[in-house]
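Here the complex is missing a single protein chain, while all its other protein chains stay put.
The block that comes next holds chain A.
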Amino acid sequence: MANLTINGKNLTLDVEPDTPLLWAIRENAGLTGTKYGCGIAQCGACTVHIDGVATRSCGVSVAEAEGKKITTIEGLASGATLHKVQEAWIAKDVPQCGYCQSGMIMAVAALLNEKPKPTDADIDEAITNICRCGTFQQVREAIHTIAAA
């Protein structure tokens, strides 16, 4: 059993402490917006916020995540109001297949939280998620649009 705080809810989940957080989120908490891509913290599809920090949830155990504030893509919006990154993603038509975009959006939201007006160099350094469709230029444009707003 583990106690996890996900998207503001305290959940008691029947899960072993060494289970990767990704799978506790997907299978035990039932939140499938966070995606599995590699399981070795390479691709970023499973990025969530842990205490506000963009983190690849496949590389964090449930035990390590206990007591921390976890936000997944499902918890990024405030009720019916989408987060500015989600709004920009829709306005700029960023996703192609979209599978990597939950992680991409979470990584971008954390970047903008830290640096509201990131330079291209800031983006290059902070956004290291793999997108096989290759929608990178839309990602960059959308970030700059948000920063300019």
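Note that a residue touches a chain if its C-beta (ideal position, glycine included) is under 8 Å from a C-beta of that chain, and two chains touch if they have at least 3 such contacts; residues count from 1.
In this section, contacts and distances are computed from a predicted model.
Chemist: One chain isn't displayed here; going by UniProt, is it "Fumarate reductase/succinate dehydrogenase flavoprotein subunit", "Carbohydrate ABC transporter membrane protein 1, CUT1 family", "Isoquinoline 1-oxidoreductase beta subunit" or "Manganese/zinc/iron transport system permease protein"?
Modeler: "Isoquinoline 1-oxidoreductase beta subunit"
Chemist: Of the residues A:6, A:65 or A:105, I need the one that contacts the missing chain.
Modeler: Of these options, the touching residue for the absent chain is A:105.
Chemist: Contact with the hidden chain only, please: which chain A residues?
Modeler: 16, 19-20, 23, 27-28, 30-40, 42-43, 45, 72-74, 76-77, 82, 86, 89-90, 93-102, 105, 123-125, 127-140
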